[in-house]
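Take a look at the following structure, please.
Removed from the display is one protein chain of the complex; every other protein chain stays in position.
So, chain A:
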Amino acid sequence: MTHPPSGGSQTLRTPDPVSGHAGVPAQRRTTWAAQTRRLRDVATTEPGRLQIIGAVLALLVVAFGAVTTLEISQRASSADDVVSRSQPLSADAADIYRFLADADTTAASGFLAGAQEPEDVQEQYRKDIEEAARLLVKASGSTDSDSASSREIATLNKLLPVYTGLIERARANNRQGLPLGGAYLRYANQKMTGEMLPAAERLYAAETGRLESDSADARQWPLWSVGAGIVVLGALVWMQRRTYRRTNRVLNHGLLVATAAASVVVLWLAVGHVVARVELRSAMVHGQASLDVLNDARISSLKARANENLTLVARGAVLTPDGSADQYEADYSTGMKSLKAQLTKAGRLADDESGSAPVARAADGVAQWQVRHREARATDDRGDYDGALKQIIGTEESTGQSFQQVDAALEKALAHEQGEFTAAAKDGRGALRGLPTGAAALAVLGAVAVIVGVNRRLSEYR
């Protein structure tokens, strides 16, 4: 009342020490002390206090908006990475892995068919190699050059032509009826299973790890925003209580609007992020976990099939290190064992009928495959090579047919789980949409409302 409000606001407008002391460093200490004293003088009067409180409140609201916008933008961009970047990359890595394993399996099947490979088998091998090469280029385009993924991609890029070269040599020798062809094919398989598939597996693991970390980033609680929201709401309530006590007036429209705006932001923040968390988590738990197991299962079935074929190609030329059993037959058995375990796990993870039906079909196929495999082995052990060949690569009631059934069922299950993942992850990403912009706009609105509300009070002192 004793000080004109304009003088008070002038003081408030020059809290920046630089503007007051530029060029007079010698007087800095005394000027700074003078400023503080003046501020203290101002703070002893009610309008002065009001001005200070109003400015602080407005700043708090703006800061809340800024923190929320920043933090949620980060969450939203992580969620966007999950949907549009890391999950597709993980799926691509799984495809690279699968195309390579399929190429190896197909090459062995074609080899067993004789000097003239069936056209469709040749075509499938060609497609496998082409797709693997294309996806490797694509993956390397979105990978940092010094990351683990990049090293695996480099390894695969280096080995792929070596592998295809070995296969071509195997074919050329096989076509001439030379037994050297079989030796080349086994060497190619050794390169594939010993060096390339492990690299592809590591690539898949790295890409999936990135997906998991992106998803975890998106799901992280926005603690700064929530904390700021609580502080702002508390400050606004305190200010309104203070006003009420001094003026007995219940409502200050400006402060009310600011409180409403801050409450909307806090609510939106909480609900939006909880929904996003739930959806992203569901994408990981229901989608990605199933995808992981199903991808593993598909690779296991491909490897088991390649080993089954190679048992006929090698016919005991390669033994387990202890010399007790055929290496390829032993590898087949190990592969089938993990395949069965993975299918059991996939069946447990499948959470609806359309997810579990193809997994059950794959399990049936595996059971049938094993029965037929035992029959084929018995035929081979009796010395009937041609009979065993028919039971393994024939077009009727062969283990090859069982394998195809398993593969088709797994492909279907994978497509279903991929759909589940994408839908949930997109919902999660959608839950955060508009929140950063909305928080910013509401914060500005709130800050303006605070200033308007405080000015209304100030005008009462004029």
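Keep in mind that, in the parts below, contacts are C-beta pairs under 8 Å (C-beta built on N, C-alpha and C of every residue); 3 or more make two chains touch, one makes a residue touch a chain; residues count from 1.
Note that in this section contacts and distances are computed from a predicted model.
> Can you pick, from "Quinol:cytochrome C oxidoreductase", "Fe-S cluster assembly protein SufD", "Autoinducer 2 import system permease protein LsrD" or "Glutamate ABC transporter substrate-binding protein", the UniProt protein name of the chain not displayed?
For the chain missing from the view, the UniProt record says "Glutamate ABC transporter substrate-binding protein".
> So which of A:33, A:115 or A:285 would be touching the chain we can't see?
Checking each option in A:33, A:115 or A:285, the one touching the absent chain turns out to be A:115.
> Any idea which of A:55, A:183 or A:289 touches the chain not displayed?
That would be A:183, which touches the missing chain.
> Going by the contact rule already stated, which one of A:35, A:173, A:333 or A:368 would touch the omitted chain in the full complex?
Missing-chain contact among the listed residues: A:173.
> Based on the whole complex, identify which of A:224, A:244 or A:385 touches the chain you can't see.
A:385
> Quickly run down the residues of chain A that touch the omitted chain.
114-115, 169, 173-174, 177-184, 186-187, 190, 315-319, 321, 323-324, 381-383, 385-386, 389
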